[in-house]
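All protein chains but one are shown in place.
Which chain is which? They are A and B, in the order written, and residues in each are numbered from 1.
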Amino acid sequence: MQIEQLSAAELVKRIGTGELTAAQCTDHFLGKIRDKNDDNGAFLAQCDEQAADAAKQIDASIAAGKSPGPLAGLPVAVKDGICTAGITTTAGSKMLSEFVPPYDATIVSRLKDAGAIVIGKTNMDEFAMGSSNENSAFHPAKNPWNHDHVPGGSSGGSATAVAAAMAPVAIGSDTGGSIRQPASFCGITGLKPTYGRVSRYGLIAFASSLDQIGPMTRSAEDCALVMQTLAGHDKNDSTSAPVDVADYMAALEKPLSGLKVGICKQHFEEGLGEEVRASVNDAIDVLKTLGASTVEIELPYTQYGIAAYYVIAPCEASSNLSRFDGVRYTNRAAAENLEEMYSKTRAEFFGEEVKKRIMLGTHALSSGYYDAYYLKASKVRRMIKNDYDKAFESVDLILGPTVPTTAFKFNQHAADPLAMYLADIYTVAANLSGVPAISIPCGFDSAGLPVGLQLQARRFDEATLLQAAHQYQTQTDWHQRSPQS
Amino acid sequence: MNQTLETTQAQRDAVTDADVTLIVGLEVHVQLDTQSKLFCNCSTAYGADANTQTCPVCTGMPGTLPVINQRALKLAIKTGLALNCKIANYTKWDRKNYFYPDLPKGYQISQFDKPICGEGHLTISDAKGAFETRDIQIERAHLEEDAGKSIHDETGAQKPSKIDLNRTGTPLLEIVTKPDLRSAEEAKAFLTELKLILTYIDVSDCNMQEGSLRCDANVNLHIKVDGEKIATPIAEVKNLNSFRAAERAIGYEAERQLRVWKKDGLGIADAPKQTRGWDDANQKTTKSREKEDAADYRYFPDPDLIAVETTDEEINAIGSTIEYLPSKLRTELMESYGLEAYDTEVIVSQGIGVVTYYKTVADFLTKSASGSKSPGKTASNWVAQEVLRYLNEQNCAIGDYPISGDQLGELLARIAKGDFDQTRGKDVLAQMLENRADLEAAIEKLGIKAVDSGEVEALCQQIIDENQGVIEQIKGGKVQAVGSLIGKAKKLNPNINPNLVKETILKQIGI
Partner (left out) sequence: MSNLAQNVAKLARIDLPDDKAEAVQEDLEKVLKYVQQLEALELPEDIEPFFGAIESVNAIRTDEAQPSYPREEILSNAPDSDGQFYKVPSVFEQS
């Protein structure tokens, strides 16, 4: 079996026993990136030297008989919106094309401490604003199943990297669906944890109250393995939850009997592609054979999710992105005076979608509009959260499609940005309410593009998500299929 | 208030000072005395080289997040309690968005609708009675992070500005008064009292040169015209970095606004709030040079921070750390030590160290059974004159004063007992200070000895014998001439008690 076909868990095991060295493993994936990146654009940077040094240390440590950490030697691709000390971190923007952070994001430190090796920084929509990767300021990543199609976004590079076997594991971030939607489009497993479960320290913020970092892997098992390292309280992130972390790996093997799965009618109404619907319905049957029962539930306010999201996220973004002003770490446009420096720098180095969202948010927060937009949207957000709280009184999981369609083509939504925004219709509610959600592959359409199944759970109940996803994957092989490219 | 009343030149010319009320509200920024910044662990120490006290958090680097400093919260609550504020059990953080190069994130983390301290008040009074004692209402006090420092090229050559972010993120408590102050003197009194309180409760070093206490004043006038009240446009005067500057700037604004209004008649609804700076060199306020947008700070809750809840028990526990407040000490000095308002102020305004010292001296004197008739007043005279003069001359704090309160008390007790007079007592004090001597050593060094009554009588008889001319004058009714004899007696024996000499001479010559 080729190295790239091994699961993350298997790689770590083999490296731990010396059957495979971290150096061999790292070299192998770095080679894959070199081979494929020109074609699929998954990475913005690869970290040859740092990765080789780290691998050498892991191998030395293993040779010395030291405990190598739960992810020892595991190559990891990290979304370029997450800060890595000494490695250029652009967030997919020209604004930060020269930015080299002097510090590691908390999750990068945690990964390194666990023995993982950062092999590269993955492509993304600029500042995570987008659902197709077309908003990358550098080049788009391409869907490995068909290069004419988008990989989804904003963590499109991470999804492409895993689907194209350029990395066994990637880290993404999810503000309105940015892990789950590309996972769905690329046929991989992607987990958006509960808000507060994984530290955001070092994640270049898009919308702080919605952003959450999570793992993108081939299987639920790998997802659990990586999540065990990512999860946990961080004193540097005030919004990080002081809640104990469950044993995700142990949870995987529990049977699903007695599990109540909520099916939300609204997720199956107009707009859902027929082939997606069919695959999701098949998945429901699989879960039933595993012992789960289904209950119909309602989430009436989730239909306003996209509208609330497109107020709240731009508002927060407009403020979060004010720091990109040409003074301290961004590029700077030539200017005669300060005001000109601000407006030219921000006009020149931000992309169009980013500028649009900054302007939207600036407008929505400005004097006289706050109540109608931000405040109202935040109240709707409360209603959505209440919907979830109520639903989870009677069910353990909520099941539905991740995205209404499979991956669309490049430029397909160029004329109508709102249609693109609707790609997040099933995913934003988890961000607004803070609940965890996972997308796993559950079939393919007639064009051979993957379909994703979304499961959502109670806050801090990632264990049940991973358990159900893993049990489903014991009965199906969608997650084991690989694209030709 | 009439917002739109138009006035004629004649009406405006007819306005006199009696028709004009000055309206002042203050915004005071107090740097809280913490080791580290409000949201990161960088030091707040003053005076370091530019940009050496910064980190990814306080320079607003992408991805960084703030975590609140517990001591800043405690000091804010302590200050609020000292200012009689309602302390919020629930407080949260908001972003105030504006662009400026010394504001790294493009927003300042502050508190908008749920400040840590709600309404309170501070009492101002004037020992000389320049205005009536009254409560100035405090609107709120909230925590926020300071900005950095911009060093602009003032030559007009448009050279680049330099930015130092050391100060960025330093915890500030912004104390906002209601527009309650009615004169420049009141404003100065408010600031003086505020600073005194902050110093007593030890929440800030209040060093104005280092910017630990900064003040902005919102100033306008209410003018009565034919029974209607008109308000002039508000000016926010910034850069008031001394109490004197605040007093003068407010006085200047009062004058300027009246002058301008008499000319243009523009009211508060006709002109936006203006930002002005105090030009200390030319003793005037000037309109800010920088271009200003109509401020739209787009406040919204900071999603990177979570709320802070403080229980009443926790608030009470913080309150119990307030040991001394100037108002309480004033009452104590007046009621228990019998001091007048003026003398009280002299002591209390010096801070808790001097108050404690004073009380030690006065208590010692009271307990000494020396027969001192007004130990409180005597101690206050000595502390106010002798001790404070020394501290001033030596530019040192009371903690560095070489003589303990008990020693000074003992000295005053010896004077009260009549061992030697006050003038001699001051010689003793000087001796103690000069040679770091204790009381007995100083007395011995000066050769001070008690003079027994036989000696006094003998010495007086000698003086009477040798100064018959003067004695005749006294007998002739010019009793004050005895003064010259006292001088002679002191020359013969410096330890002699002048009062005793006077009494004895008069007795001996039968007056």
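By definition in this document, a contact is a pair of C-beta atoms (placed from the backbone, for glycine too) under 8 Å apart; a residue touches a chain by one contact, two chains touch by 3 or more.
Every value quoted in this text rests on a predicted model; they were computed, and no experiment measured them.
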| item | value |
| --- | --- |
| Chains still shown that are in contact with the chain withheld from the display | A, B |
| Option touching the unshown chain, where B:T59, B:S380 or B:Q407 are the choices | B:T59 |
| Absent-chain contact - pick from B:D296, B:D312, B:D406 or B:D438 | B:D296 |
| Hidden-chain contact residue, picked from the options B:V15, B:V28 or B:V67 | B:V67 |
| Selected from A:K13, A:R277, A:K355 or A:R481 as touching the chain missing from the view | A:K355 |
| Touch with the omitted chain, as defined above, among A:K265, A:K288, A:R382 or A:K409 | A:R382 |
| Missing-chain contacts mapped onto chain B | 34-36, 41-45, 49-56, 59, 67-73, 99, 101, 150-153, 158-165, 289-291, 293, 296, 298, 301, 303, 305-309 |
| Hidden partner interface residues of chain A, rising order | 98-100, 102, 195-196, 209-210, 235, 238-242, 304, 306-308, 310-311, 318, 325-332, 335-344, 346-348, 350, 355-356, 358-360, 362-363, 366, 372-373, 375-383, 385, 417-418, 421, 431-434 |
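Note that only the chains that are shown with their structure count from here on.
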| item | value |
| --- | --- |
| Whole-Å gap between the CA centroids of chain A and chain B | 57 |
| Contact footprint of chain B on chain A as seen in their complex | 82-83, 89, 91, 96, 99, 101-103, 105, 200-205, 207-209, 235-239, 315-316, 318-319, 321-325, 327-329, 336-339, 342, 362, 365-367, 370, 374 |
| Residue ranges of chain B in contact with chain A within the complex | 56, 59-68, 95, 97, 99, 101, 104-107, 158, 161, 163, 291, 296, 298-300, 303-306 |
